[in-house]
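Left out: one protein chain. Kept in place: all the others.
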Amino acid sequence: MNKAKVLLEALPYIQKFHNKIFVIKYGGHAMIDENAKNYTAQDIVLLKYVGIKPVIVHGGGPEINRAMEKFGKKPEFIHGLRVTDEETLNIVEMVLTGKINGEIVSRIFKFGGKAVGLSGKSGRIILAKKKRKFIEKDGKKVEVDLGRVGETVEINTELLDILINNNYIPVISPIGIDEKGDAYNLNADTVAGDIASALKAEKLILITDVDGIMEDINDPSTVYKKLTVSDVKRLLKEGKIKGGMIPKVECAIKALESGGVKSVHIINGKIPHALLVEIFTEEGIGTMITKK
Amino acid sequence: MNKAKVLLEALPYIQKFHNKIFVIKYGGHAMIDENAKNYTAQDIVLLKYVGIKPVIVHGGGPEINRAMEKFGKKPEFIHGLRVTDEETLNIVEMVLTGKINGEIVSRIFKFGGKAVGLSGKSGRIILAKKKRKFIEKDGKKVEVDLGRVGETVEINTELLDILINNNYIPVISPIGIDEKGDAYNLNADTVAGDIASALKAEKLILITDVDGIMEDINDPSTVYKKLTVSDVKRLLKEGKIKGGMIPKVECAIKALESGGVKSVHIINGKIPHALLVEIFTEEGIGTMITKK
Amino acid sequence: MNKAKVLLEALPYIQKFHNKIFVIKYGGHAMIDENAKNYTAQDIVLLKYVGIKPVIVHGGGPEINRAMEKFGKKPEFIHGLRVTDEETLNIVEMVLTGKINGEIVSRIFKFGGKAVGLSGKSGRIILAKKKRKFIEKDGKKVEVDLGRVGETVEINTELLDILINNNYIPVISPIGIDEKGDAYNLNADTVAGDIASALKAEKLILITDVDGIMEDINDPSTVYKKLTVSDVKRLLKEGKIKGGMIPKVECAIKALESGGVKSVHIINGKIPHALLVEIFTEEGIGTMITKK
Amino acid sequence: MNKAKVLLEALPYIQKFHNKIFVIKYGGHAMIDENAKNYTAQDIVLLKYVGIKPVIVHGGGPEINRAMEKFGKKPEFIHGLRVTDEETLNIVEMVLTGKINGEIVSRIFKFGGKAVGLSGKSGRIILAKKKRKFIEKDGKKVEVDLGRVGETVEINTELLDILINNNYIPVISPIGIDEKGDAYNLNADTVAGDIASALKAEKLILITDVDGIMEDINDPSTVYKKLTVSDVKRLLKEGKIKGGMIPKVECAIKALESGGVKSVHIINGKIPHALLVEIFTEEGIGTMITKK
Amino acid sequence: MNKAKVLLEALPYIQKFHNKIFVIKYGGHAMIDENAKNYTAQDIVLLKYVGIKPVIVHGGGPEINRAMEKFGKKPEFIHGLRVTDEETLNIVEMVLTGKINGEIVSRIFKFGGKAVGLSGKSGRIILAKKKRKFIEKDGKKVEVDLGRVGETVEINTELLDILINNNYIPVISPIGIDEKGDAYNLNADTVAGDIASALKAEKLILITDVDGIMEDINDPSTVYKKLTVSDVKRLLKEGKIKGGMIPKVECAIKALESGGVKSVHIINGKIPHALLVEIFTEEGIGTMITKK
Partner (left out) sequence: MNKAKVLLEALPYIQKFHNKIFVIKYGGHAMIDENAKNYTAQDIVLLKYVGIKPVIVHGGGPEINRAMEKFGKKPEFIHGLRVTDEETLNIVEMVLTGKINGEIVSRIFKFGGKAVGLSGKSGRIILAKKKRKFIEKDGKKVEVDLGRVGETVEINTELLDILINNNYIPVISPIGIDEKGDAYNLNADTVAGDIASALKAEKLILITDVDGIMEDINDPSTVYKKLTVSDVKRLLKEGKIKGGMIPKVECAIKALESGGVKSVHIINGKIPHALLVEIFTEEGIGTMITKK
């Protein structure tokens, strides 16, 4: 009977999110632990079966570094910026599309879901272009060639719509393709935000290895449960959001302001079943950002 | 996190029963208590939202008696058998289709489900004919005219299929219609079994006011958790199944043996959320009967 | 050959109304006579088979009174206005949804049509709210609580569209439901008008027990054959339209002016096959009201 | 009210034939009179609007002869059999597909129907081959080359199904095409029978200029109202069916025995609205042949 | 390997025109030669199979004259303008719909395509009206009755859309029908332009017996390969476009300016496979006119 109660407590959320798309970014650092990977995969399958439509975007940080080492490939820098040459891109693609992507697909399959692993090149999902980067040097603006680093030109949802409507869970690696057929490596958080906007997703959920946006970055008890876009902008201005969290909240703001996404969630993938707790309870477990 | 665990324990059942039809008989005696009615309605809505297709059949026992009294209608008997004359049938229809059916529809709506209340006459769902009853009198077989009591000739699933495929929950009162357009009152348990067979339902669930089939009818701790059809036949032969339970197990046997229903469940509607516990836990709460 | 001529005279009307929706209000007083009921049911089936899409809304006046008497329920009045308490609403629902609705369904079935009887609660067809009534008392406006009397908030056509497109004839009782799941009794003429507007019906046909709008209410030869909305407004102002006809023409005006209904017809259900004569002949048999 | 009665007398037939296909052969001799042509076109439009699916096949006898005269083309005979040379075939196609077919299409359009005129070559409806004809000469069997006279190899219903399901009335001229793309002239009665069989038509109706099969060919009062296939076979054996009626009853027998057609009707197109009277009245107006 | 190269050279055109509609006017003078007819039919079938949707409109000039002679019908003129009386219209329809149309259908079938021959009366494709013609006489504008000569009121694409979507190639003769069901003869070039506009065709291709628009009408080497609408208007003003080419370029201008057609091509049907060369090569073979 206790079990029944828990199920019924989830009912309002299940009803509210019925047939809605959730884009879940499932990151490098959150994927190291075997248990964490299983929790997330299982949670995703549950979401699918209670009527939500999950779309997965993944990154690959630490694994890419390890593969590069194995390949004896040294990181290259220009003006302190990391450069992605052709060979590095090959390694990135192999790790992202050939390893991490497949692992997620297998794990979702293991828990009873039907996933389809896709590079962003397939079906031209991520139409990209070379990202141009400028730095200041000797008081002048100088362009730095970062190599095969790209940014989104357009998300083509045709293939994703077909797969979603046929009850598959798309699992996408952040590799884009330009009009000439050349590949680029993109930032996974940004791609997740772009895809959430293009699919008019209800939620964008960024699974990380921290507990959310915190007042004091060293004290998890200071996690902000709910923030609005203007709260986040203020915290940015006040310098309270730092480091790797900055690009995350920037893509959150973009998805909420111009993409029609209803809420963005930043949660800690190391907490068992953080995804379910965040979605199916009033109090949640990480930080939820809404437009207003 | 405890909540997440409960949800995940339900996952294998949700997966197994995805898109399956459950016919739920929701009886007279199980419907007196306001709480019990709410529990059941809420459970049905949850089933719908996690991907199961519930179809409700209801009876009306005690309410019909009260209405007849109010109308000053005295029960009529021939040879000890109750007779349903035209006026009684009118009262039965008013109570079943006009009152109980509407109450269930309202309650499902209240908890967020989309229900459609239907008499078995609508769309000719229950094609019926007059039930012929014979008794022994002075050593001879004599027919007794029980009036407007009917039995199923055929279940027409067209309308039900349309409603189910459009995500409605059909709520059906056990009134049938014959080829000439005359109405009949049918036994709700039997109708539920017939509809379960016609829809090739996964489960037929009979919600009653007892805890299941019991070794000792006065000791709920003696409930049989799982029985096969041959177990039930043996218990019938041994006289261990008695009274109102006999027609229930008879329709269970029929649905399992010839209708392709996978399991029949007899549960106690007075136990809060018995429906969910029976469906989503290994141990269950009432009696489950399977073919083998 | 004479028969062929009659069929061919009907052809232009059949062509004109092909695939059009006709909402037919089929009233309490027009339903007392067994012949009248059969005529109307048969006419409805014919309409369906020649390609028109009939939707039936019914009232129940006299039958409700008789049932209330039988139940020993005395009408209650406040400031001269009838009050619908909970128990009265129950009786109203039983008679409308449980008796009259089922009778119409049976009769349509008898003549070969496929009907589906529905309370307005099903599929939330009639979303209603409590009707607020104000009277003048001692020069002040005072609200009177009429109990469970409702008015339309919104007609939800999803279920009706599904049934109509699958060739069923919906038969609707004027019971509405509010957001909390509470039921209300609504005026059947008004509901018919609201449904006609929501379905963008070609015609709204009110079957009554008088011959139409008459210059002299006691002289059927003074029936107005055709009126425009402005004619009707003038007749109302001149006091020539009285009593129960007033709400009928009010809902007619609303349906024509804001609902996109092409014409409203008021005909006498006691005249055999008045429905067919009104629809399939140039001269008609009752009063037709058009926008201009 | 009289009109209503007639409409309602037609109702059982309308119900019975709802969505059924009627193949109507509409012949040369029955098409000379302007009134007769209008009657038939109007009747066909009525059939369409009350839910029947008419398919028209036409011949062209007398008009072809007139056109040949105009073209100064003399009939050619070998061993007493008429030969269709290339030029004659051209004239036949021009008259059938270019004149008579278009006239029928126009007339159906005039009465409000949507017709599509088709040669049997279009969409390869009539796959044909050269008809081989043998005669006895000097005690030996000798083949006579009748030129471009064909017989059906196969009816391809794809195009007809598409048109029928999109509510068009196909009007087909009996020109066939062989695998090499060469055209042939076929007998219109036979083609009508073949198409009725291929479409699994409910009825095949042959409109001629006689009142049906008669006991005494000179006395229309001796028309057989209903015959079975075995009756017809007996009448053939007894020599009571003669001349042009013989191929008609032969194709009737074939359509009934092997094609699944339910009934074949032979009616007189000169009688106003013979088609409607035959279909919508119990007594009919011509001869109806059924399997048993 | 040379073959592969040619196929691959065609690929960009095949990709560009995938699923696009091409309306091809296939004229009288271009159809006299047996080889020319075969080339064009074969080219059309190829277009269809590589994913283009061809729609054919044909004229019939010389064949009509020959048929009129055969019928002993003398051309009638009023004020120097040819008059189409009822009998002439009959001959025109017979030749266009009954002969030329059928020939094209047969030829397409022979090369493996599925064509449907249609008069513009079928499915009311060409809704027409009488064309009014005024001349100047004695300084006054006087109307001349040209008889059954019509002009397009509206193209009804429903039937064409159905056929195209079901992979048929419609072949249309330029006969129109007015609201009363009367037929008219229309100019084939104009009809082709109207149909191209109504179908939002990619290309309108006019197959003639000249090499295109030429600087010097006697020197094929002076063919303009590409012209814009303003070029054509200038050439018209300069009197460089003469005779039968004038109405062709007028319908081209209309289709390009108001119909959304992307390009109009004028090519010489006597050049083997001119259609393929024009479509699948950069240089083309006739004159291509574009908006800009």
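So that you can tell them apart, the chains are marked A, B, C, D and E in the order they are listed, and the count of residues begins at 1 in each.
As a convention for this text, contacts are C-beta pairs under 8 Å (C-beta built on N, C-alpha and C of every residue); 3 or more make two chains touch, one makes a residue touch a chain.
All of these numbers come straight from a predicted model, not from anything done at the bench.
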{"item": "Sole contact to the chain not displayed, among A:12, A:51 or A:123", "value": "A:123"}
{"item": "Which residue of A:154, A:182 or A:250 touches the chain not shown here", "value": "A:182"}
{"item": "Listed residues E:42, E:106 or E:122, member touching the removed chain", "value": "E:42"}
{"item": "Residues of chain E in contact with the chain not shown", "value": "1-12, 14-15, 18, 42-43, 45-46, 49-51, 111-112, 271-273, 276-277, 280-281"}
{"item": "For chain A, the residues touching the chain missing from this view", "value": "67, 70-72, 90, 93-99, 101-102, 105-107, 109-110, 114-119, 121-124, 158-159, 162-163, 166, 168, 175, 177, 180-183"}
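By our rule, only the chains that are shown with their structure count from here on.
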{"item": "Whole-Å gap between the CA centroids of chain D and chain E", "value": "35"}
{"item": "For chain C paired with chain E, centre-to-centre distance based on mean C-alpha positions, whole Å", "value": "56"}
{"item": "Per-residue overlap in chain A, given as positions that touch at least 2 other chains", "value": "none"}
